[in-house]
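Sending over a structure as structure tokens; questions will come in a sec.
Only one protein chain is missing from this complex, and each of the others stays in its spot.
This part shows subunit A:
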Amino acid sequence: MRTTAYLLGIALVLGMSACNDGSVWTAQERATLQSLNLATLPAAHDPSNRFADNPQAAALGKQLFFDPRLSRNGQVACATCHRPEHAFSDGKPVAEALAKGTRNTPSLLGVAHNDWFFWDGRKDSLWSQALAPLENPAEHGFTRVEIVRLLLEDTAYASQYHALLTDLPTPETVATLPTSASPSGTLEQLQAWKSMPPAAREQVDQVFAATGKFIAAYVSSLALAPNRLDTAINNSSALTPSEIAGARLFMGKAQCILCHSGAMLTNQTFQNIGTGMLGKDSGRATVLDSVRNDRFNCQGKYSDAAPETCTELQFLTRNRHSVAGAFKVPSLRNVAQTAPYFHDGRMATLDAVIDYYVQAAQQANKDHDLPRIELSDAEKRDLIAFLKVL
């Protein structure tokens, strides 16, 4: 009798455990996994771009994104580095367009959910970010005046711009614009820009900003697909034992989740992991003034947002020392498809990334924010197996 009761008791306990939806996760693990679930991600919203959810603008933005004519040599489009087959990254250590850049090309999937753009966060909106490569000598190498001329003199583009915008420069005004001019170009391009009447410069900037907003409308439509982690909460058989062990390391001993939290697997901040280069590339610290003074930022005249709603910019830290050597915490979604890693693509593989974190965290007199991490070789393998789930 006592044996039967004992067995019944064991069966009851085991049954209750199994009733835990058949999951291998503890309640705490389930809560944490739920916080990473894509389904919890709110819809992206950018009040600084009135075209962000406009299908017509997104269709135009897609044409602009893939158009290599928007470049100095007619061969560089946004899609040159943001390649759809690489989750809209390029698989190279650093971007290569008109010249070799200094930063790794990030994936664009889900990027509309970001607070800051570029590895150092020097732009505070997707549309403002889209403008910078167009005039970067190492990327498209164009000027805003050349872009406006091309777009408004091209019949197909012009009709779409007229359908979406008012107060566009007349063809006569466009004909009077310099061939090449920009406030951020070469000395000659700057002189040409300054030779333009203020009203003409204003009109060019309006069209230029709108071009960024159209491109952003398209890029905003590049949504993330659910991954196996998103289904693993209610279906633990979706993961292998190694992946489950890796998930536990991610949430616990390896401390990845401290920064790679939330449904985007990033806390949207800038952290010093010891990859900055003193005097050469201090990351976030070097852009605190430029983002605040950017004429295309959230509080600028080309933004569609009320300035007081630009809270990220309003409460931007002014303490350079606190963010010296810090770079943006990237999303880990699709991380297996977006090698190489880190802001300058210095790590070719996930194995190298994990080795770096473990080794860097052991350093005495460390000059970074990393916590101490110790992982065995088997644990590293499990963690990498889990990262490939993402």
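Just so we're on the same page, contacts are C-beta pairs under 8 Å (C-beta built on N, C-alpha and C of every residue); 3 or more make two chains touch, one makes a residue touch a chain; residues count from 1.
By our rule, contacts and distances are computed from a predicted model.
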item: Omitted chain, identified by the protein name its UniProt record gives, among "Circularly permuted type 2 ATP-grasp protein", "YtkA-like domain-containing protein", "ABC transporter permease" or "Ni,Fe-hydrogenase III large subunit"; value: "YtkA-like domain-containing protein"
item: Option from A:T240, A:N267, A:T286 or A:Q337 whose C-beta touches the chain left out; value: A:N267
item: Which residue of A:E85, A:E172 or A:E308 touches the chain not shown here; value: A:E308
item: Option from A:D53, A:D154, A:D304 or A:D369 whose C-beta touches the chain left out; value: A:D369
item: Subunit A residues touching the omitted chain (full complex); value: 258-259, 261-262, 267-272, 306, 308-309, 311-312, 314-319, 322, 369, 371
